[in-house]
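Here the complex is missing one protein chain, while the rest keep their positions.
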Amino acid sequence: MSVDLSPITLAIFVPLFGAIMAFLLPRAASVIGLATLALTTGAVIWLARAVLTGGAVVLPLGGWGAPLGIDLRADGLSVAMLGLTCAVGFLVSVAALDSLKGAQQARQRQYFWPLWLLLLTGMNGVYLGTDIFNLYVMIEVIALAAVGLTVLSGSRAAVQAGLEYMYASILGALLFLMGVGFIYLQLGRLDFAGLTGAEPTGALIAALALMFVGLALKTALFPLHFWLPAAHANATAPASALLSGLVVKAALYIVLRLAQYMPFPSETLLTLVGLMGAGAVIWGGIQALRAERLKLLVAWSTVAQIGLIFVAFARAGEVGLPESWKAAALLILAHGIAKAAMFLAAGRIKDEIGHDVIRDLDRSPIRPTLAQFTFALAAISLIGLPPSLGFIGKWSLMEGAMAAGYWHWVAVTMAGTLMSVAYFSRVFAGFLRFDRVRAPVGEHQGWALADAAPLTLALAAIGLGLLAAPILGFIEIGYPFGVAP
Amino acid sequence: MADPLMIFDILLALSIVALATASLSVRDQFTMIVLFIIFGLLSALAWVRLSAPDVALAEAAIGTGVTGALLLKTLHHLRFVSGSRNRQPMTGVAPLPPVPLGVTLANAAFCGLITLGLAAGFLGAPAAGPGFDMLVAEAMPTSGVAHPVTGVLLNFRAYDTLMEVVVLLAAVVAVWQIERGLSEAPAPVMGVVWQGFARLALPAIVVVGTYLLWGGAEAPGGAFQGGAVLAAMGLLLLLTRAYVPQPGHRGIARWAFVLGTGVFALVALLVAGGGRVAFEYPLEHAKTLILLIEGMVTISIAVTLAALFHGREPVALTTGGRHDT
Amino acid sequence: MTPDLIYGLTGIAVFGIGLVGALCALDRLRRVLALKLCSVGAGFLLVVGAWRAPPGVPDPVPHALVITGIVVMVSATAVALALIRRLQTLEAEDER
Partner (left out) sequence: MMDAPLLPLFILLTSLLAAPVLFSLPERAARLRTGINLGMAGLKVALVAWLSLKVSQGVIYDLRFELLPGLEFKLQADPLAILFIALSAVLWLITTIYSVGYLEHGPHRARFFGFFSLCVAATVGIALSGNLFTFLLFYELLTLATYPLVIHRGTAEALRAGRIYLIYTLAGGLVLLLGTLGLWVLAGTTDFVPGGVLAYVVAVNPLAAQLLFVVLIGALGVKAALFPFHVWLPIAMVAPAPVSALLHAVAVVKAGAFGIMRVVYEVFGIETAQALGVTAPLAVLAGVTIIYGSLKAITQDDIKKRLAYSTVSQVSYITLGVALASPLAAVGALAHLIHQGLMKITMFMVAGNLAEGLGVKRVSQMDGVGRAMPGSMLAFTLAALGMIGLPPLAGFVSKWYLAQGGLEAGQAWVIELLLGSSLLNAIYFMPMLHRAWFRDAAPETTGAPGRPRIGWMLAVPPAATAALVLIAGGFANAPFSPLEWTRFIVAIEYQE
């Protein structure tokens, strides 16, 4: 009996089997992990080719078909998110290989790989899912694995942050589940297609509100961001990179999908979303300016950037939604890549210097040049300077807002950009100042192979801006957003 | 409308709400957990009343039973830890400042508003509205099982169920990860009388669990409930010290954790082919395959739940996951 | 008043109570419990949605969903409790 597998199933099952193997064979976990990532990336490339040539791919699991069964569906946006996850995931894994190589990290290493591969399973499942209850289960897979990764170091701060993260995650998921209940009450089905064109009744508005708040909690949208900075700042570097670069994107992606299929009630709600985003941009910026530690600064910048993505989403109101999601998607991709690079670089800097207190960075005679350079490159994309992908995303955001006459979103974006310049330049000053060093500054100290992965990511974040047109073309495949009102 | 039943319903509903409130507001943590367990059992009762015996069984066994056990174990551990703290009162930290009453009230009012909004949404939704009834009825004959809930869990929405087992796996990996090297509170040990009782109860539990599993194909029950009951046996074994996990058992425990997920996923993939997609069991083998999956999943659930209760990974000197395969 | 109405409102009330607890409780254990209450509330909603007035047969799909939800919740609870145990131990060690 021949088994013919769809790349869609592979994208979910390969990491799942990888996780199982890595858990069963702890000694070979690293090898299994890397191999799994490579295979998953292969499956995603295969899937991308299929989507490029034939448009969206649908796989009715069990042959039942929605609404009774569960369909998996891959269109341009899904595959772009899968690609982001696998590519960033692969490079973070390479970096993790180095940062977890010490003898005292044997136990960390043993748990890192199964948790990370389970996390990958969950994220791939989200990007391919079309059933809202299934999405609930998937975000729980993500939540448990992500919490496990957060507390990998076992320090008190990390465990404390992990516990807060866990509470927020469970509550977010339960709000989402309650929303699922309301959708079932009203519509009697749970697949995305069933949501299309439904009348916005009381139950559906309740469902939408519940699901949105739940997802906002999971993706740390202001003012529900409270758990994020501590969790992302206290995790080990590869875990931070995964959490900040990839995990928060899963909930964001679900918001995009819901907006595609749900009857979005009104301009007012969209404005509210934009305002929350604006609040995040400002508050995240202020806190990043005040942060004393490098990783905390980077974590607060994630809060601000998530806000910016929501501003992009709301940039042109209800009428502009069929276009606005593209700006949001570009920013999601840009942030995913650049933030992973930045957290890895911050981790490297901390490893080399021995601390990450921003004001004392310039006291160290050790200057991990390459990691600092990587950090700066990532910052360029996060600030949104050309030609990075972040710039292209910001350009799309402002272009749409301006064309629609929504000047306030342009102002918020500009304010956010200026603040990001201000808080990142605090860090650069620490890199480039030399008159506070007592000992002679060593030449090119702190080079390591581990710098290769973050540097690649940072260069990608900048270089992919040049490929923005094909990327935009790709994410539109099989994604008729115009269907939604 | 049957009047006495309605009175029963209202009374049950009121006591559920009252218990929920009480369990959150009672000061003593032990009482809190006990109230919660009663709350869970009454909720299960309400679900029986709503013709959902499978759900009621799962809630009673897992949602209330296992969760209650987990809470009690944690409470035991916390009391042990803080007991050791009390021995040196000089170094104690100031307790957390209480939340200002105003904030609590504002929060409560906020939640009240949300609740009212949800209630309004609920009242506006169609009663006994659209559902999957027809679709399930049509598909049941080709599902390979007779009981609709089992059909949904293991065939129509098998992917969900697989992921649910994955959640369990993630949980046990995370718990082992979190608790590694944790200094241990002495495990709660039962009194002699209880031990004797437990020994007596063990065979009965096994029978009930197996029955639930087997019956799942036709009547209420199934892998989760069966697994929970078997896990209860594991809990008893652990509590009575009839079984003490050894470091050497770690490997077996790992295999037991992943058994359900692995078999489930393998079967799901291997049936693809010949025009079928993943999870599409060939009709003639459907029942066999589903029973195989259910059996393996049951074992994994039982072991995993027991391991979640036990917590730490068994390393030298301390103890860990149970294996009962 | 039909049972679905009564229990539906019960579920929403329980969810609301859980929400208050999750937001206001300081005690770590109590917050876990509050979250569990929320999940029971959500379960109520789905079970009520599945209910059909006799002699109708209830919709099995929401039942399956609730069972899944229960298992997911117990997993999350176990992890949260493990974190609490770990954290309390670390705090106790720090004070010693």
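By letter and in written order, the chains are A, B and C; residue numbering begins at 1 in each of them.
Just so we're on the same page, a contact is a pair of C-beta atoms (placed from the backbone, for glycine too) under 8 Å apart; a residue touches a chain by one contact, two chains touch by 3 or more.
In this text, all values refer to a predicted model and were calculated from it rather than measured experimentally.
The chain not shown here is in contact, across the full complex, with A. For the chain missing from the display, the contacting residue among A:49, A:101, A:359 or A:433 is A:433, taking the whole complex into account. For the chain missing from the display, the contacting residue among A:24, A:269 or A:472 is A:472, taking the whole complex into account. Touching the chain that is not shown, out of A:21, A:95, A:248 or A:410: A:410 (per the contact rule at the top). Remark: the omitted chain is touched by one listed residue; of A:197, A:386 or A:463 this is A:386.
Not every partner is drawn; the one left out touches chain A at residues 373, 380, 385-387, 392, 395-396, 398-399, 402-403, 410, 414, 417-418, 421-422, 425, 428-429, 432-435, 441, 443-444, 465-466, 468-469, 472.
Assume only the chains that are shown with their structure count from here on.
Remark: among chain pairs B-C and A-C, B-C carries the greater number of C-beta contacts. Our note on geometry: chain A versus chain B, Cα centroid distance of 30 Å, whole angstroms. A straight line joining the Cα centres of chain B and chain C is 11 Å long. Chain A and chain C have CA centres that are 28 Å apart. Looking at chain C, residues 15, 18, 39, 45, 48-49, 61-62, 65, 68, 72-73, 75-76, 79, 83-84, 86, 91 sit in touch with two or more other chains. Shown for chain A are the residues that touch two or more other chains, namely 68, 133, 137, 140, 144, 147-148, 151, 154, 159, 162, 178, 182, 184-185. Of all residues in chain B, only 1, 5-6, 9-10, 13, 16-17, 20-21, 23-24, 29, 32-33, 36, 39-40, 43, 46-47, 49-52, 54-55, 58-59, 62-63, 66-67, 70-71, 73-75, 77-78, 81-82, 84-85, 88, 91-93, 96, 98-99, 103-104, 107-108, 111-112, 114-115, 118-119, 122-123, 127-129, 131-133, 136, 148-149, 151-153, 156-157, 160-161, 164, 167-168, 170-172, 174-175, 178-179, 182-183, 222, 224, 301, 305, 308-309, 311 touch chain C in the complex they form.
The part of chain A that touches chain B in the complex is made up of residues 1-6, 9, 13, 16-17, 19-20, 23-24, 59-64, 67-70, 107, 111, 114-115, 118, 121-122, 125, 131, 133-134, 137-138, 140-141, 144-145, 147-148, 151-152, 154, 159, 162, 178, 182, 184-189, 201-203, 205-207, 209-210. Against chain A, the residues of chain B that register as touching in their complex are 117-118, 120-126, 129-132, 135-136, 139, 155-160, 163-164, 166-167, 169-171, 173-174, 176-178, 180-181, 254-255, 257-258, 261-262, 265, 268-270, 272-274, 276-281.
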